[in-house]
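Below you'll find the structure, written out as structure tokens, and then a few comments.
Missing here: one protein chain of the complex. Every other protein chain is in place.
Think of it as A, B and C in the order they're written, each chain with its own count starting at 1.
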Amino acid sequence: MNELLPEADRKALLPPLAETGWAAVPGEDAIRKIWKFRSFSEAWGFMTRAGLVAEKLNHHPDWTNRYNVVDVTLTTHSAKGLTQLDIDLARAMDRLAPEAEIQRDHGEPVTCLCELHARKA
Amino acid sequence: MNELLPEADRKALLPPLAETGWAAVPGEDAIRKIWKFRSFSEAWGFMTRAGLVAEKLNHHPDWTNRYNVVDVTLTTHSAKGLTQLDIDLARAMDRLAPEAEIQRDHGEPVTCLCELHARKA
Amino acid sequence: MNELLPEADRKALLPPLAETGWAAVPGEDAIRKIWKFRSFSEAWGFMTRAGLVAEKLNHHPDWTNRYNVVDVTLTTHSAKGLTQLDIDLARAMDRLAPEAEIQRDHGEPVTCLCELHARKA
Partner (left out) sequence: MNELLPEADRKALLPPLAETGWAAVPGEDAIRKIWKFRSFSEAWGFMTRAGLVAEKLNHHPDWTNRYNVVDVTLTTHSAKGLTQLDIDLARAMDRLAPEAEIQRDHGEPVTCLCELHARKA
């Protein structure tokens, strides 16, 4: 589970996440998504349920909360980059808040991660 | 806030709650509703948000959780019966889970509380 | 994990739980413990952390909360009685609230579960 995602998996798995609002973090092998809920309560309900998933996966997000906003970055520190755990957690978080507003203007498209990684490899 | 609901308020406020699934607790001046969610996670997200409301109102539910089920009884212990606080908390809980399945076969209709109370008065 | 606890395990594992305040539920192969915290907030913090453990174990308590009180019953429904999962969850809950007040007068001592079970076998 803790191996860096191979290129083929990135090409298959990241674009669908990009469609839901995940984007690459410039300069890092990580993905980020910013949810804008309607209240602290709604944001907190989401975080609580995501926390249950994280604890179950034993893989946790780096996340910031400011009232109704939840800004999430996923990466696997032990692998120094994206692994299947990040894909699983991203998908689970998406399922928990399918109708929330997403702020999309925060980074490069996820697909660029493939290119970034391809250049390194 | 902590005065027993007068009869006129009961007749106006309880029937709409009955429609959403609240029912009288036999022999008590209390209302009860049983939510059946699809998972512990969904039940827990609901309880977490309801907990925020309860703490804000400084009025808390008596509630039982069994995996996906949340069984809530509301009454105001200090007033020995229903007050506006219970109405407010019931409505807030309804707003948090408008689409959840409700188990309705657990008691008498809420409207009977009016009669029960009217007889007492 | 989902097999009923054998007699030898009951004799070894239940008495230490009895010392922390767990007791048998009369007529059922289940254990119960009642925590009395100092506030809803303290009770809720405990339940939140216990919820993380439960979701991780995929084994959940039957529990009731009334302001500062958390009343927990553990059994494994699929096994129709106590299994190792209940022991694990009970121990984890004990670790989360080592200093809370415990209400002990709610049932028979846990040790009777051994005898009860031994008679059945």
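The criterion applied here is as follows: contacts are C-beta pairs under 8 Å (C-beta built on N, C-alpha and C of every residue); 3 or more make two chains touch, one makes a residue touch a chain.
Since we're looking at a predicted model, the values are computed, not measured.
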Residue of A:K36, A:H60 or A:R91 touching the missing chain in the full complex: A:H60
Touching residues (missing chain, whole complex) on chain A: 40-41, 44, 48, 51, 54-55, 60-67
Missing-chain contacts mapped onto chain B: 48, 51-52, 55-56
Hidden partner interface residues of chain C, rising order: 40-42, 44-46, 48-49, 52-53, 96
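Please note the rule applied: only the chains that are shown with their structure count from here on.
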Chain whose average C-alpha position is farthest from chain B's own: A
Homomeric contact chain B-chain C: same or different residue positions, threshold half: same
Interchain centroid distance [CA atoms averaged], chain B/chain C, Å: 28
Junction residues of chain C, two or more chains touched: 48, 51, 55
